[in-house]
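In this view, the complex is presented without one of its protein chains, the others remaining in place.
Moving on, here comes subunit A:
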């Protein structure tokens, strides 16, 4: 069997990846339109607040780029027996990686303005 990798008809663009350790699970089974978190930029460090956890990360260049593959849904692409088509949608050369263990988000009471 062969799987031909062909470029997306609109060209192969560069995308970016976000890498988190562990898995993320949406509360009602759907990711759609859910907020993942808030990224805070502090100089060269990047922090993401997810719920009551803070993740520290950085933007890095990937040593071995990633091809983003999508199994073709086009019926014309799967007409040939023993041959399938996978479209290369993009190439990823940069990622925002969070590889340090998450820390609890601690907000001191004095930092909150009195209303």
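Just so we're on the same page, a contact is a pair of C-beta atoms (placed from the backbone, for glycine too) under 8 Å apart; a residue touches a chain by one contact, two chains touch by 3 or more; residues count from 1.
One rule holds for everything that comes next: contacts and distances are computed from a predicted model.
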Field: Missing subunit (named according to UniProt) among the choices "WGS project CCBQ000000000 data, contig 00106", "BolA-like protein C8C9.11", "E3 ubiquitin ligase complex SCF subunit sconC" or "Sister chromatid cohesion protein DCC1"
entry: "Sister chromatid cohesion protein DCC1"
- line: Hidden partner sits against subunit A at residues 1-7, 12-28, 31-54, 56, 59, 64-71, 82-84, 86, 88-92, 94-96, 101-102, 105-113, 115
